[in-house]
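Starting off with a structure, shown below.
What you see is the complex with one protein chain gone and the rest in place.
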């Protein structure tokens, strides 16, 4: 029971060329940097990354872009990482820009079994191109479709040996939602604690959603 | 600042005939019973109640049904309250039965600005009557529409003077979601605490969603 | 026929408990399915989830330590295990609809050879509402129907459900006191049979067409 701890090597084995990854984080906050390190060492190719933003060239998800490991990114913001823009312009990186609230809700829909949802965001803008529009109660909405991934990488604050997660401050962001939306979920633990140390009322991500726990301090 | 405490009288003034109320709770757990008491004393008429279930005739929302104060209920289960079934058969109470997961998601859509969502639940059953069906990626879904209310009544576990709420155990249920979906939100506090006593990482309902706090121990 | 209803239910519960694997989320319906919990081997860490918002549900509380804020979807007082947690109903049904629940075990008024299930309404007679059942059977990866083989002598496993459906083609497995059926693309297959029953008895008490598996096993 509760054998979820994973080594650097075993985590590296999980990540393969052409995979779709969701990675938590918002700019410089709440990204599992140690897991990103391992991916960079492995030198995988043509990843599709679903994430809030592409961070900075030397930080988080931005490093995967800078290392040219990403073939496509589905994200809401690339403005802090000039490398993303450069690769987009030279055609080596495909960028799907999605409004942030729509992006996280599409991930939620994917993880929670919805076929899609109607949002007023983007109506009358470039965002509506190619999308079905519906009028409900006199207001126009866009039908937005779910997103799923092969692997989600999340950054946990306090993580117990079973895989329950509580997040620290704004490091929460996309993490608890992407934990629903992938076949395999790996949490990087800021602080690994014994079972019973987290209060059940405070837990944000329930243990069985988490497949593996990576503890940088043990690696 | 932080003058959200409300008296029995002021709460009674808020609730009027023909209103649409959302009330938290799941059977015998997590319903603001003291607020229900006040509504019963006021003897209002023709309420529409949106809730998980109609509880028992002597408990929670069930008491409002037993007192014949409800004209319509939108709910997922009435089997534990024979009074609901009786009034439904004699025509004095209109009952809309909605699958539980669809019901809470419709409330979430209402509170979070979505025009609707696609769910696989109910496809091929009586639930699909009158609803738009859509096929996404080869799977059929029903388009379900949002729900909103005039007032939401929630039961909080630990509530601070600003209105932040942490719930106890399974008393959470519908409460944090209905807190988004009404013009006015009243929380009945199991335990009222000073500001600063709740850890920001643990708070489930952020203070500004709550308009009024009712503390039964002060009334 | 196993006439002792209590024994029949134990046979069913015991068999179903064997399905579960480590770290899986399982939702047990009210009534007979609840009994399944008593038969889960202690070395298998199953997370019992209840749709009212609890993960890692434990047994009923010891007298004197009841907490009215810890209940299951039937309204009974329960406990939470040290690795358990609570969440709101939207998250709970996100887990359910999003196929994070590995098994949902529930009863049936009728179930048929196509995997259709009727469990929530007898029009004009009994209208309790569907509760969370429709979401559970559509969302869970595996739907197991646990039911006595007959209701007052009448078969419950039919060619085609007559009552309004809970969902279409979702049932994967039917466990009764007489045996275990799997719903396959090739129709219903009897895969296990209780030692005190026989194929003739099952045929006589089942309206549905079914095949008998080549490697028919004894139900344990």
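As written, the chains take the letters A, B and C, and residue 1 is the first residue of each chain.
Definition applied: a residue touches a chain if its C-beta (ideal position, glycine included) is under 8 Å from a C-beta of that chain, and two chains touch if they have at least 3 such contacts.
What you are looking at is a predicted structure, and each value in this text was computed from that prediction instead of being measured.
J.: Given the contact rule set out at the top, which of the displayed chains would the hidden chain touch in the full complex?
T.: A, B
J.: Across the whole complex, list the residues on chain A that are touched by the chain not included here.
T.: Interface with the chain not displayed, on the chain A side: 26-30, 52-53, 75-80, 85, 88, 97, 99-102, 104-105, 107-108, 119-127, 157, 167-177, 204.
J.: On chain B, what residues meet the omitted chain?
T.: So the residues of chain B touching the unseen chain are 1-2, 108, 110-114, 160, 162, 164, 180, 195-196, 200-201, 203, 206-209.
FYI, only the chains that are shown with their structure count from here on.
J.: Among all other chains, pick the one whose mean CA position is farthest from the mean CA position of chain B.
T.: A
J.: Rounded to the nearest whole Å, what is the centre-to-centre distance of chain A and chain B, using the mean of the C-alpha atoms as each centre?
T.: Chain centroid spacing, chain A to chain B, equals 32 Å.
J.: When the centre of a chain is set as the mean of its C-alpha atoms, what distance in Å lies between chain B and chain C?
T.: 29
J.: Can you list the chain C residues in contact with two or more other chains?
T.: 80, 86-87, 93, 96-97, 139 - these are the residues of chain C that touch more than one other chain.
J.: I need the residues of chain A touching at least two other chains; which ones are they?
T.: In chain A, 113-114, 200-201 touch at least two other chains.
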